[in-house]
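Note that this complex is displayed minus one protein chain, with the remaining chains in position.
Labels A, B and C are assigned to the chains in the order they are written; within every chain, residues are numbered from 1.
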Amino acid sequence: MDAASRNDRLQVAQLESWVDRFLHTRQDSLALTAALQIEDYGVQPMDDASPPKWHLAHTTWFYETFVVKPWNSAYQPDNPEFEYMFNSYYNGVGTPFPRTKRGSLSRPTVQEVLDYRARVEDQVVKLLDGGCDDELLTRVELGIHHERQHQELIVTDLKFNLGNNPLYPAYCENLVSAESPVELAYVAFAGGLFQVGAPDEGFAFDNERPLHKVHLEGFQLANRLVTNGEYLEFINDHGYERPELWLAEGWDHIDKAGWRAPLYWVCRDGDWFEYQLGGLAQLEAHLPAVHISAHEAVAYATWADARLPTEFEWEVAAAGVEVSGNFSESQRYHPTGQSGESKARIHQLYGDAWEWTSSSYGPYPGYKTLPGTLGEYNGKFMSSQLVLRGGSCATAQSHIRASYRNFFYPPDRWQFSGLRLARNGNG
Amino acid sequence: MDAASRNDRLQVAQLESWVDRFLHTRQDSLALTAALQIEDYGVQPMDDASPPKWHLAHTTWFYETFVVKPWNSAYQPDNPEFEYMFNSYYNGVGTPFPRTKRGSLSRPTVQEVLDYRARVEDQVVKLLDGGCDDELLTRVELGIHHERQHQELIVTDLKFNLGNNPLYPAYCENLVSAESPVELAYVAFAGGLFQVGAPDEGFAFDNERPLHKVHLEGFQLANRLVTNGEYLEFINDHGYERPELWLAEGWDHIDKAGWRAPLYWVCRDGDWFEYQLGGLAQLEAHLPAVHISAHEAVAYATWADARLPTEFEWEVAAAGVEVSGNFSESQRYHPTGQSGESKARIHQLYGDAWEWTSSSYGPYPGYKTLPGTLGEYNGKFMSSQLVLRGGSCATAQSHIRASYRNFFYPPDRWQFSGLRLARNGNG
Amino acid sequence: MDAASRNDRLQVAQLESWVDRFLHTRQDSLALTAALQIEDYGVQPMDDASPPKWHLAHTTWFYETFVVKPWNSAYQPDNPEFEYMFNSYYNGVGTPFPRTKRGSLSRPTVQEVLDYRARVEDQVVKLLDGGCDDELLTRVELGIHHERQHQELIVTDLKFNLGNNPLYPAYCENLVSAESPVELAYVAFAGGLFQVGAPDEGFAFDNERPLHKVHLEGFQLANRLVTNGEYLEFINDHGYERPELWLAEGWDHIDKAGWRAPLYWVCRDGDWFEYQLGGLAQLEAHLPAVHISAHEAVAYATWADARLPTEFEWEVAAAGVEVSGNFSESQRYHPTGQSGESKARIHQLYGDAWEWTSSSYGPYPGYKTLPGTLGEYNGKFMSSQLVLRGGSCATAQSHIRASYRNFFYPPDRWQFSGLRLARNGNG
Partner (left out) sequence: MDAASRNDRLQVAQLESWVDRFLHTRQDSLALTAALQIEDYGVQPMDDASPPKWHLAHTTWFYETFVVKPWNSAYQPDNPEFEYMFNSYYNGVGTPFPRTKRGSLSRPTVQEVLDYRARVEDQVVKLLDGGCDDELLTRVELGIHHERQHQELIVTDLKFNLGNNPLYPAYCENLVSAESPVELAYVAFAGGLFQVGAPDEGFAFDNERPLHKVHLEGFQLANRLVTNGEYLEFINDHGYERPELWLAEGWDHIDKAGWRAPLYWVCRDGDWFEYQLGGLAQLEAHLPAVHISAHEAVAYATWADARLPTEFEWEVAAAGVEVSGNFSESQRYHPTGQSGESKARIHQLYGDAWEWTSSSYGPYPGYKTLPGTLGEYNGKFMSSQLVLRGGSCATAQSHIRASYRNFFYPPDRWQFSGLRLARNGNG
């Protein structure tokens, strides 16, 4: 760790000690699941979505594996099988328990997982209190960001469970509604050579680095996200039945999957409803359209005579914009509308909904993975996925930044994924 | 209902009232699940195995649908969606909730299902107390036998969950072991014309009827079930690598599935273990081999220069034999050995393990399904399955009889299914 | 071979020498393919249907493997790879070339396969001329019957190819049509104890043996096959949309496969057409319904308040009936109608269409497979299949007999499979 990086850490530490940051994040995970029934902790509603209990255990396993065991050679795990059961995908640690079977593990129980959390937390706190080295701090910091990522997944995976249950149970109390949004307009950006990515100092994932230059042509970005009402026009204009609007893979996919609307949209007797984590509600025209796949985003954009932004167009637009918006801290767990503001400004860059970009998820020039097994964290997934930017209503505000790259496969839509339109030219 | 049948019902009723029989069966279901953690109730470890919670709800749905609603037109269900969620396969009631998604239902909670059970039980008891007609009694009786079937499935489905968990949690306290079994010998039966099936009076499933005649050649049946030790010889003699021992479908199946031993057998450093519901234990050579598929049963029998019995050979051998053995009432939940008895007698006909037969599951001559939607109970499954006979350690003693036909697909092996060898001729 | 068997062989030999029988059968295979284009020889239109070229080669491989190589130790195959490429399923000979890839073999060419045929034929003739032993004769006879079976498959597999080609090319010249059939009536048969199966002497497949006794209740059989017109009534009565008519497996299958009519039925603007090997033609109401699966047969029978016959009911009805009808020798390659005959008699027992029975394909009591690798001929397929009886318009007349058991899976329908209804009772 160089001086700048250490400096940055110290500045953060002035606000909050490492132990506090660590414990604060750990407690946030428990807060997210506090309202659950025991039964909700174990369900894996589809292969890509894990049970909340698994997330609670895996984020603990991460510390146990990458912090506790390397720094405390005397450590004896109470349950040696957990190393296998809660390994997500780190082949360097051994063959992981099959991802698609996570919902089959009724044991350990929720209480046993909570005990496991407490035991490992004690170990980490002891190490932090014991005068730790930089590498240990680096790993704890990574563990904190790792847990933030899984907190978002707890919300989205839980929504997939509850939102596909015929009873549509509510996770939180409030339903979100919205006033008429700011009129759709495009904001122009001049082209040129830009610096993108994360600097070496401060925390960022390896996939945000190194800083590098990209050349962009002039471009325009929509001032806000596409709304449910606008998306409904696309549906009503037979958007799901016109192959010329879709990528070939997308057209095949909606045919096989039978998709005719975003995830969580329900049509009853001609009326549209949407499942929010507060329950099933009449579709709100003025809220952002969310839970759409990249394929749907592309088809909508083509229909709207626009396109998806690239990840760097988004990042250039976000340069200097304050990170604020509708995040998980609001506990709304649903995107909110954008009303009564200037149409000439860019809104909703952060929070509300992840924004699909047309950029495939790949390594930046000079990209280096983390050393050792932690090198499996990001790099090995750099194929066939697209980058999303900006965070969502299920992202922690402290977790997001302009250089942050999220990534999912084009057909994925159980995340809070939405769409900001883009166009060529300087306007 | 004819006079004989009514008579039979009255005789039973002398021993125990209908309300008592009903409530007794209902309580047995709860007793089976009393030791579970809440987490265990919801897991569906494979498509064919349902969560215990689902069994508890579905057996309630059965009464609600076929007893309460038809006999009480004023009945208002608290949860109308349950009609859809807990329908197993009765198309006459509407399209059922997808079978493979039963493990995705974290709601209703276990407590809500218990409340549902209590509400419907109250309704049934009221109807029974109200001077009920024969058809209602017939349906309640069917419901009782239906629940007994699901009690066995609770045990086997739960075993599949726990027995595939890397922690191998115990469901009950005891591990079963055994002394050296009675020496294997064959008991000869003369051929001839025999009457098989269930008489019209008394309870039996439609698939056991009508009584009819079959002609059998002389045959011999082994005096007991094949043991683990014997089965291990088959494995050690490369039984799983010799295609000439297997049916073509079986050979394909073990190749695709990678089977090299019965379900729940675990090999560690050359030593064999078996998961019993009491936990993982050293393989007991003298216990019956159990959790084998029909394909494995056929291969073993071919290797042993024998064959599977037909269902009627079994039934003829069982004629006049008292129904006794190791049933669910023993709460061992594992087959027991057979030792120190006459080798000239047939042992273990009932209980311990279901015995695969070579008979495909089909309709008896003159077979009639139950009227209406209940006609879907048995008849529509009469293709591609084989009959098993005799009950197992997870079957209630009161549930089994000589004419009882269980049926599963040849590759199925999560039931307590074992093998009794047969040979041609009069010995 | 015992004396009776040898006697039987001699009697046949009086009519036709073994060499002549052998060569006659071989020439029939070539006659069947004489009208093909080279392009038609190689197509495998689905996994279960093999290319004509493969059938021509495999029937040659059979002689090479089971006759030439064992009896001529000096024999050197020109193409050693053929042993692998044209092995169907005999694991005793080595791992066969993957069945689903037979259509990928553009080489050897048709001409090379014809050369292979000629070379092996020369070898067989030399052995037959050289004063052969009984076992060699037994194998040649088996080879002849084996080739007859594949001749039928050449026709049905070719039909699947041409009948699914958008051009609907004709294989033969004539289209079959029919007058109004004999009125549907049931013929009653008394129950009792019957002897079924094939005697030891004379040729029969191992699966027809041994002779044994079965007890049947009285039954009735329809006097003819179900016709297209009758089947169309079932369709128009929403037969494919009523789950209560179907076995559970059948209902699932037609749902997944999207079946709404028999194979080769085509609906254009409300008019029904049927592909015959003579081309696409208006559906003939009076012809037998053919190319239906067992699942469709069961649903139709249930709808018609009837059932499928058992294989033994069919065999008892066929006892003493002369083997005559519409076979492959007629070169019509399509079932014909049954008109102007007595309604009190059983018609169409032989030829026209294989008749689905409700009997699962299993071993007769005392069944023994052929010794050695030839034991794989029949026995290993005795699971999950149903027996069909009577032969079809694509069967050679010399190939069929009362005890003959054909077998296919319940969803199969690319064979000429039809339906004769049955009912209980003596009428």
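Keep this in mind: a contact is a pair of C-beta atoms (placed from the backbone, for glycine too) under 8 Å apart; a residue touches a chain by one contact, two chains touch by 3 or more.
What you see is a predicted model; the values in this text were computed from it and never measured.
Considering the complete complex, the chain that is not shown touches A, C.
Touch with the chain that is not drawn comes from one residue among C:S17, C:Q149, C:N164 or C:N424, which is C:N164.
Residue A:K213 is the one among A:H24, A:K213 or A:R345 that touches the chain missing from this view. Note that of A:P166, A:G202 or A:G362, the residue touching the chain absent from this view is A:G362. Per the touch definition above, the residue from A:H24, A:H238, A:R260 or A:K380 contacting the chain not shown is A:K380.
For chain C, the list of residues touching the undisplayed chain reads 37-45, 53, 79, 81, 84-85, 97, 103-110, 161-162, 164-167, 169. Residues 89, 91-92, 193, 212-217, 219, 243-244, 246-251, 294-295, 307, 358-360, 362-363, 365-366, 375-376, 380-384, 410, 424 are the ones on chain A that touch the missing chain.
Following the convention adopted for this analysis, only the chains that are shown with their structure count from here on.
If you draw each protein chain as a dot and join the dots that touch, you get a simple line with two loose ends. In terms of their C-alpha centroids, the spacing between chain A and chain C amounts to 59 Å.
Chain A and chain B have Cα centroids lying 46 Å from one another. In chain A, no residue touches two or more other chains.
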